[in-house]
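Every protein chain of the complex appears in place save one, which is left out.
Each chain gets a letter, A, B and C, in the order it is written, and its residues are counted from 1.
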Amino acid sequence: MVLLVFFAISIIISSLIFLLRKKTVNLILTSLFVATQIGLSAYSFIHKGETDSAYFTFDAIGIILSMVLSLLSITTLYHSILYLNRHTSGIKNECIYFASLVMLISSMTGAYFANHLAVMWVCIEATTLFVALLIFHERSKVALEAAWKYLYVSSIGVTIAFMGLLFLSAISNAHGIKSLDMKQLAIIAKDMNPIYLKITFLLVLVGFSAKMGIVPLHTVTVDAHTAAPFPVSAFISTTLMNVGFLGIFRLFTIVAHTGIINWTNALLIIVGTLSIAMSAIQLLRIKHFKRMFAFSSLEHMGIIAVALSLGKPGYYAAILHIVFHSFVKAGLFYQIGQVYNFFKSYWISDTGNYFKINPVGGLVIILGFISITAMPPSGLFISEFLVFKALFALKHYALACFILFLFTIIIYVFGKHIFFLLYSNPPENKNFETIKINRFETISQFVLFGLVIYLGFNPPVFFTDLIKSAISF
Amino acid sequence: MDILLFRLIVLVTIGFFLLPKKYLYGFALVLQLIIITVTSLWAIKSMSSNEPIKIIFSYIFHLPIYIIIDRLSAFFILVINFTMLTGLLYASGYLKPYYAKKSSTEIAFHFFNYIWLHLAMLFVCMFRDALSFLIAWEIMSISSFFLVIFESEKENTMRTGLKYLIQMHIGFAFILVGFLFSFQQSSAAFSFDGLSTYFFTHRPFFLFLLFFIGFGIKAGFIPLHTWLPHAHPAAPSHVSGVMSGVMIKMGIYGILRVLTYIHTDLIPIGLFILSISILSGILGVTLAIIQHDLKKLLAYHSIENIGIIGIGIGIGIMGIALNIPVLAVFGFAGGILHILNHSLFKSLLFFAAGNVYSQTHTRVIDQLGGLIKKMPKTAFFFLLGALAICGLPPFNGFISEFLIYSGMFKSLHYGDLQTNLVILGSIVGLVLIGGLAIFCFTKVFSVVFLGTARNVNASLIKEVGNNMLLPKLLVSVMILFIGFLPFLIIKPLGNVVSIFVKNASLLQTTSVSLTNISISSLAILIIVSGLWLIRKLVQNRSKISYGPTWGCAYTGANPAVHQYTAASFANNLGELAGSVTHIKKNFISLTEEDIFPKGQKFETHSSDTFELNLVKIPARKILAFMKKSAVFQTGNLQHYLLYALIFILIIFLLSVFQFI
Amino acid sequence: MVSLLIVLYGLTLIYFALSERVNNYVVLLGIQGVLLFTIAFYNLRDINIVGLIFILLETIVVKTFLIPYFLNRVRRHNNLKRVQEHSIPVFYSVLIIVLLLVTGFVLGNQLEVKSIQSKFFSISIASLLSGLFFVIIHKNVFSHLVGYLIIENGMFLLSLAVGNEMPVLVSLAIMIDIFIGILVIGIFLNKVGDVFQSTNIDELSQLKN
Partner (left out) sequence: MILTAAILILISGLIFPGIIGKVKAKIVGRKGPGFFQPVYDIVRLFRKGSVYSTTTSYIFRLSPLIYFATIFTALFFLPFFNQKGVFSFEGDFVVFAYLFALGRFMMIIAALDTGSGFEGMGANREALFSMIVEPAFFILMGSLALITDHISFYELFVNLHFGSNLSVLVTLIGTYLLIQIAMVENSRVPVDDPKTHLELTMIHEVMILDYSGFDLALIQLANLFKFSIYGALIANFVLPATMPFYLLVLGFLAVEIVFAVIVGLLESFRARNKMNKNPQWIISLSAIAVLVFIAVLILIERM
C-alpha cells in the first residue's frame, strides 16, 4: 500500500500546488513531498525485498537509485528555489514547475520500484510528460522546440519499447504466463525462442535509448538539457537517465541467463562504443556549456552500456558508475547555473576568467572537471578502472584502447572549455563586482563531489551490499 | 605515530582554502617540513636496513594500501624532499610580486597543488599496488598541471598546460594498459610485484615497451619529450625547477622499478634504452643550443640529462644481461648518481633563470647581457650550475659521468665484438654530449651574464633578495660536497645499486680514484688561489690601467650591438646539425646594386622536427577528421528518427548474417 | 474476414503516403479507428464485458471520433490546408510503404509465433515502420502527430495479436499512450503553431551541434 499512498500524496500535493498559487505554499508543500520521498527511500531500505501493492518491489537496484533520487531532489529543490528567485517567471509558471517536479519525482520513484514491466512502462511514460513541462518552463522558442522534440521522440521511443514489451508478453503467454511480472519472466526466459527475445530486447533498447540518452535516440536528450532550467537539466541527465537505464537493465536481467546473452552483450558494446564515439566527435564542435555536459552524459551512459556487457564485474562497475555519475553531473549543472548568474549566458565564448570573479565557484568547476573526466581522486575513476579491468579480462584489448583514446579526446575538449571559462581573459563590458554569490550555494556541490570521492575509495558496507544484491540475478 | 601524522597531513591540506593570504606560505612550509621529516626518517631507516619498510597507509575497498620503502624508493624520497624544500624556499621570494595580482584562493590553490605534487611524488615512490600507484601518478600529473598554469593570464600558458595534461594522460593510459595487460596475462597480484610473474612466463620486451612509453613521456625521452620544452618555460621558475629537478625523474623511477622485475632476455631492452638515451642526449643538447628562450633551453637540457641517466641505466642493463658485473655496477651507479646530480644543478639553474626573469621580465637570451655586474651572486650560482651540468671537474656532474665512463672503459676488455662496439658508441655519445653541453653553456652564460647589456631597461635591474639566494646556496653546497668529496657517497650509492646488481661491492674499488680526484680538485683550488695572491703582489708593483675592449682597430664599435649573439654563436653548429634543428632565417639578402643598403632585419626560428612530425601534425589531422565527421546533431527531428530506423535495420542485418 | 480488414488497413497506410491534403489524414485516421474496432470485435468475441468496454472505448470513442475531432480543431487552429511538399516524391514513398508492408509480412511469416496470429504481428510491424517512415518524409509537425498515431494504431494491433486475454494493464497503458499522444503533443503542437507562426519542421532546428 505504501507506494499507492505515496502516489496519492504526490498527486494531492501537486494539485494543491497547482491550485493554491502561493510561493510559500509551493516551498512548504514541495519540501514536504521531498521529505516523504526520502522517507519512502528509507522505508524501502528497511523493507528490502518486500513486494508492495502488487506491482512494486523494494529491490536493491531500485533502492539505490531511489536513494540517489532522494539526495538529488533535496539539492535540486534548493537550487530550483534559487533559480526561480533569480529568473522571475510568474507565479503560474512557478506553480506548474513545482507541481510537475513533484509528479516527476514520484513517477521516477514508481519506475524504480515497479516489478511489472507494464507498470514500469507507464511510469516512464509519465516521466516523459512531466519532464516535458519542466523543460518548457522558460517558455522561450528554444525551450518549446526542445520540449517538443523531447516529448515527441521519446514518446515514439517509448511506444517502440512498448511494442517490445507486448511482444514479450505474447511469447510469455505461449508459456502460460499471463502477466509481465519480471520474476516469472526471468524464470521462463530460458525456454523462450531466442529470436523473439532478441526482437524484444532490440525494440526495448532502441525505445528506452531516448530516456537513457544513448545511441540511437540520444539526440533529443541533449537538446532537452540545453533548454531546460539548470536544476531540471541536473535531473534529466541523472535520475531520469537512470530511469532509462533501469528500463533496459530490467529486461537485461531477464535475458541475462538465456542463450542470447552473447548477442545482447555484443549489442550493448556496439551501443556503448557508438555513444562514447558520438559524444567525443560532437564535443569537438561544442559551443555551449550545458550541451557539453549533456554530451558527457551521453559518454558516461555509453560507458555504462559497455560495462553492462562485461559480466558480473561489469555490472558492479555499471551501477557504481551510474551512482557516481549522477552525483557529479548534478553538481556540475548546479555550478553552471551559478556561472550563468555572472555571465548571463551558457555560451562558452561569453565566459571567462571565472576563477578570479568567483574563486569558490572556480574551485567547484575544477573539482567537477577532475571528477567528470574520471581522474583520481574521483570515484568515477574507480568505476571506469573496473570497466577497463573487465574489458581486459575478456580480452577486448583493441576496444579498451579505442575507448581510452576517445577518453583522451573528451578530456582535451573538456579541459579546453573548462579552463577557458576559468582563466581566459574576461569578456568586455560586464562588471561582475555587483553580483554577490552566497558561498553556501556551493556547499551542495562540494558535498556531492566529496560523496563521490568517499564512496569511490571507501564505500560503506551497506552500499556495496546493495550493489552486490542488485547484480545477483 | 609517524604514519598517523602523515595521514593527518593529507587531510590538513584542505586548510589552505580556509587561511588568509599572509599565512599561506608559512602553512605550506610547516606542512612540508613535517612531510619531509617523516618520510626522510623512513627513507634513512630503510637505507640502512636490508628489509624494506612496510606500513599500512590506508584502505581502498577495505583492502590495505601499503607504503613500501626499499632502497630505491628511499633514494628517490630523499632527492624529492631536498629539491621540493629548496623549491618552496625559493618560492617565498619568487612569488612575492604575484601576491598583489592573485586572489588568496589562487595562491592557496597554488600552494595546495605544490604540497600535493610533493605528496603524490612520495606516494609514487612508496606505493607498489598498481591501483594506488596509478592514482598517485595521475594526482602528480594533475597537481603539476595546475602549478604550470599558475601564470594563466599570459597567452599560450593555458594551451601549453592543456597539451601537458593531455600528454601526461596518454602516458598514464599506457601505464594503465601495461598493468592491466600483465594482470590479464598472468593472473598474479595487480601490482608491481605481480609483474614479476608475467616477466618470468613471457618475453618481457612488449610489456616493457608499454611501460617505457608510459614512463618515458614523463621522463622526456626523445621522441616522447614534446611536452617538456613548452611546460617548463610556461611554469613559474620554482615549479620548473622542481618539475625538471625531480618530477621527470619519476618516469625514471618507474622504468627502474619495472626493470627490477625483469630477469630474462635483457639484451634487447638494454640496447633499446641505450640507443634511445644516446639519441635523447645528443639531440636534446643540440636542440638546446639553438633555443632563444632561456628556460626552454634549460628544458631541453633536462632531456639531455635524462639521456645521460638513460645511458647509465642502459649499460647497467647490458652489464647484467652479458654478465659483466663491472659494467652493471658502474652503469647503474653513474645513472642513479646522475639522477641526484641533475636534480641539484638543474633546479639551481632554473632558480637562477627565475632570478633573471624576475628582474628583466624577459627570457629571450639575445635581449639579455652584462647581468653579472648587476646581479653578481646570481651569475655566480648560474656559473656553478653550468659547470656542474657540463660535467666538468670538480663538480658533481663530473662524478656521475666519471663512474659511467670508468664502467664502460673497464668492461671493454670483457665484452665480445658487438658489446665493444655498443660501448664504443656510448662512449662517443657521452663525449659528444659533454662537448655540446660545454658549447651550449659557454654560450648561454656568456650571452646572458657577460659582455654588455643588450636590452633597454638595464638600469632597473638589481640583485635579488637573499630569500631567493638562500635555496641556491643550499643546492650549491650539495653540489660542491658531491664534487669535492665524492668518496663519501659511494657507500650509500652502493646500497641503492645493490637492488639491481648483487655484488655492488665492486663500487668500492673506485673509491681510490675518487679520492685522487678530490685531491686533484683541491690542488687546482690551491693553485688558483695561490696564483691569485701572486698576481696581487705583482700587480701591486706594476701599474693597472682600464680601457674599452680592443675593437681590432675599429673604434666605432658599439659593444651592445657588435658583441657576439647567441644566435650567431649557435649558427655554425646549427649548420652542422641542420637536419634536426630546422633553423629558418628570415632576411633579404643584399644584391649587387645596393651599395648603401637600408636597415636590414634578420631573425631565426627553430622548430623541433620530432614535435612537428610526431605530435603536432598527426594530432591536428585526427582532430580535423573527427570534427568533420561530427554531423549527427542536425537539429532535424526527422533525422533523429531515421537514426533509430537505420540502427534497427543494421542490427537486424548483423544478426541475420550472424555477425553478432 | 479479418484478413480482409487487415488488407484494408494496409491500404489506408498506402493512401497515407499518397495524399497530401491534411484533412485526408484525419479522415484516414478515423477509418483506421473503425477498422481497428471491427478487427478487435471479430478477434475477441469471447471476451469478458470489461475488456469489451475497453476496446470499444479505445477504438470507437477515442480513435474514431475523439481523435479526428481533436485533430480537426488543431488543423483549423493552425489553418493547415495541405502539407508542404514531401522530402521525397510521392511515387517513391508509395513504393517504400509497399516495401515496408511486404517486409512486415515476410517477417511475420519467418517467425511464426505461437499465440500470435502472425498476420496481426506483420501488419503491426508494417504499421510501425510506415508510421516512422511517414514521420521521416514529412516536414510538418501536424503530419508528425499523424505519424505518431499510425504507430499507435500499429501498437494496438499488436496488442490484439497478443491474444484474447489481453491484460487490463496493457490496455490501460495504451490509453495513457493515446492520451499523451493526443492531448500533450496536440497542445504542444498548438504552441508551436502560435510561437513559430508555422508548423514547418525547419523552424524547429535551432538546437544543433
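Quick note on the criterion: a residue touches a chain if its C-beta (ideal position, glycine included) is under 8 Å from a C-beta of that chain, and two chains touch if they have at least 3 such contacts.
This structure is a prediction, so every number in the text was calculated from the model and none was measured.
Taking every chain of the complex into account, the omitted one touches B. Only one of B:Tyr99, B:Tyr564, B:Phe587 or B:Phe659 touches the absent chain when the whole complex is considered: B:Tyr564. The residue touching the chain not shown here, chosen from B:Tyr253, B:Tyr300, B:Phe350 or B:Phe439, is B:Phe439. The missing chain, though absent from the display, is touched by one residue of B:Lys54, B:Lys154 or B:Lys373; that residue is B:Lys373.
Only one residue in the set B:Asn50, B:Ser459 or B:Ser542 touches the chain that does not appear here, and it is B:Ser542. Only one residue in the set B:Ala100, B:Cys552 or B:Val656 touches the chain that does not appear here, and it is B:Cys552. Within the complete assembly, residues 369-370, 372-373, 376, 379, 383, 387, 390-393, 398, 402, 405-406, 409-410, 412-413, 416-417, 420, 423-424, 427-428, 431-432, 434-436, 438-439, 441-443, 445-447, 450-452, 509-510, 512-513, 516-517, 519-520, 523-524, 527-528, 531-532, 535, 538-539, 542-552, 557, 559, 562-564, 568-569, 572-573, 576 of subunit B touch the chain that is not shown.
Here, only the chains that are shown with their structure count from here on.
Chain pair with the larger contact count among B-C and A-C is A-C, by C-beta pairs in contact. Per-chain Cα centroids separate subunit A from subunit C by 31 Å. Listed for subunit A are residues 149, 152, 156, 160, 223, 282, 285, each touching two or more other chains. Residue positions 132, 135, 144, 204-207, 209 of subunit C are each in touch with at least two other chains. Across the complex, subunit C is touched by residues 116, 118-119, 121-122, 125-126, 128-129, 132, 136, 141-142, 144-149, 151-152, 155-156, 158-160, 162-163, 166-167, 169-171, 173-174, 178-180, 193, 195-196, 199, 223, 226-227, 282, 285-287, 291 of subunit A. By the touch criterion stated above, subunit C contacts subunit A in their complex at residues 111, 113-116, 121, 124, 128, 132, 135, 141, 144, 148, 151-152, 154-155, 158-159, 161-163, 165, 167, 169-170, 172-173, 176-177, 180-181, 184-185, 188-189, 191-192, 195-196, 204-207, 209. Of all the residues in subunit B, the ones that touch subunit A in their complex are 17, 59-62, 103-106, 109, 131, 134-135, 138-139, 142, 146, 149, 152-153, 158, 161-162, 165-166, 169-170, 173, 176-177, 180-181, 183-184, 623, 626-627, 629-630, 632-633, 635, 637, 640-641, 643-644, 646-648, 651-652, 655, 660.
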